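Take this structure, written in structure tokens, and hold onto it; I'll ask about it next.
Every protein chain of the complex appears in place save one, which is left out.
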Amino acid sequence: MAHRPIITLTTDFGLNDHFVGAMKGVILDIVPEAAIVDISHAVQAFDVLDGAIAISQAYSYFPNGTVHLVVVDPGVGTTRRPIIASSDAYHFVAPDNGVLSMVYAREERIHVRHVSSEHYFRQPVSNTFHGRDVFAPVAGYLAKQVDSQKFGEEIEDFVRFAAPRPKPAGENRMRAVVLKVDRFGNLITNVTPQDIPALFSDKPGAFKIVAGSKEITDMVAAYAEGAQGQVFGILGSMGYLEIAANRASAAQITGANKGSEVSIVLGDAAAAGKSA
Amino acid sequence: MAHRPIITLTTDFGLNDHFVGAMKGVILDIVPEAAIVDISHAVQAFDVLDGAIAISQAYSYFPNGTVHLVVVDPGVGTTRRPIIASSDAYHFVAPDNGVLSMVYAREERIHVRHVSSEHYFRQPVSNTFHGRDVFAPVAGYLAKQVDSQKFGEEIEDFVRFAAPRPKPAGENRMRAVVLKVDRFGNLITNVTPQDIPALFSDKPGAFKIVAGSKEITDMVAAYAEGAQGQVFGILGSMGYLEIAANRASAAQITGANKGSEVSIVLGDAAAAGKSA
Partner (left out) sequence: MAHRPIITLTTDFGLNDHFVGAMKGVILDIVPEAAIVDISHAVQAFDVLDGAIAISQAYSYFPNGTVHLVVVDPGVGTTRRPIIASSDAYHFVAPDNGVLSMVYAREERIHVRHVSSEHYFRQPVSNTFHGRDVFAPVAGYLAKQVDSQKFGEEIEDFVRFAAPRPKPAGENRMRAVVLKVDRFGNLITNVTPQDIPALFSDKPGAFKIVAGSKEITDMVAAYAEGAQGQVFGILGSMGYLEIAANRASAAQITGANKGSEVSIVLGDAAAAGKSA
């Protein structure tokens, strides 16, 4: 690594407390030349899937050699394992609770180690803040070029879950879900172009998307193409179908929220009008 | 530039999503030695004037050579142009929607270029996140000392708007507006000492400021000079008249908010009591 080490942070610690600051202090005490970059500290508290989405959407934009630290850790202080997952380009440091599942799904080759060498931990190790006492120092030493093999044995039985996928619900019907609502009120669904290619083609046939109280029958290419007050579908920057509005919050307009069901109907059934 | 490059970020992306983290990854992949500094990511969503205020209040404190990246971009994916505006000391990278208007108003010499050299963009360019795919990489290459001339042709017809100014409303009366409410509940108006010198003099004559439900008849020099519960006027650090209170929120006390009208009456009319 010719350049200075880079460490990113993704946690559910929020920014109102001293937690993130303390972690950064621990890192800089080990590797003072590091650049520490926040990805998000607003992962929903205790929500491992929400953390999995956040890190999966940001990690690949960073330079090779970046160490990604992910702490969403409701099991802190129990026997859940701290791990290092290493892809060709990156190291990830996290609790072994599935928070890296969407990274595993994107990376063909990944090696996962159970971090057991406690002399890389900050002593004494508390039972309630492993972000500071375990994960931050391990990330610091990795960024300092300590070989990942020194932290513990490789494991195969690491925890991973399948991200929720859209499900067929009868002919030409799919049931999807809102994965998250972003800052602008856009509803990010779990539907990708691979799931329903027709919806994302230049000339989609008849379709209908139902989200909350609204039926959506238009796909647009840019937010600003929507008319005022209109709710539409769009292929968002996260790679998913978004339900959105132009300079307005689709979440507010539709009443749909994180976890809400979204149904997509294609073809004649959509053209024939409302039907559930 | 002897020192490491500095890039600031001002956006309406908030800090709850991965957006800002992804932009920082893109920047660091181009210029790993950069210092990236957040000015604000809490610009009101889609609010170009609010973004214009934020960047205009912070940019001039940074070292010469700083690249200021400003992304408040409701027209993302449409034909609005990405631009580089260069003053003697700084580069600004932004969409051409007026978000730099208050910078233009402060900088005597500024050159604006339409960024059209797409090989400086991150490919593929999405339709919905030019912060990541267009503006961040352009800022990165500028910080890496790529000559601004390489990005595109100079233009003269860039978008600029006039910031709202106080308006005369009869003899010795002005109508002003609350530009923003800060973290402490201070109401930042658009009134400068140039607009109403008498108000800011050591011995202002009779005056009355009406904001929300309150009449203000005192100007103070420091927040702590106000009595408990008192609402007063003060020349704030942004260079504007602020309506404020000592250890309390003037917004809460007066009921006024962003966009609220503020009227200022000078002289006999003020002394004569309430009158609208």
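Labels A and B are assigned to the chains in the order they are written; within every chain, residues are numbered from 1.
Note that a contact is a pair of C-beta atoms (placed from the backbone, for glycine too) under 8 Å apart; a residue touches a chain by one contact, two chains touch by 3 or more.
Note that this is a predicted model, so its numbers are computed, not measured.
Colleague: Any idea which of A:91, A:113, A:132 or A:160 touches the chain not displayed?
Modeller: A:132
Colleague: Touch as defined at the start, partner being the missing chain; which of B:40, B:127, B:190 or B:254 qualifies?
Modeller: Of the candidates B:40, B:127, B:190 or B:254, B:40 is in touch with the missing chain.
Colleague: From the list A:18, A:150 or A:167, pick the residue that touches the absent chain.
Modeller: A:18
Colleague: Contacts of subunit A with the missing chain: which residues?
Modeller: 12-22, 24-26, 28-29, 32-33, 36, 45-46, 74-78, 126-129, 132-133
Colleague: Which subunit B residues would touch the chain omitted from the figure, given the whole complex?
Modeller: On the subunit B side, contact with the omitted chain comes from 3-4, 6, 8, 10, 15, 35, 37-42, 54-55, 57-63, 66, 180, 182-184, 221-225, 234-237, 242, 246-247.
What we mean here is this: only the chains that are shown with their structure count from here on.
Colleague: How far is the middle of subunit A from the middle of subunit B, if each middle is the mean of its Cα atoms, in Å?
Modeller: Each chain reduced to its C-alpha mean, subunit A and subunit B end up 31 Å apart.
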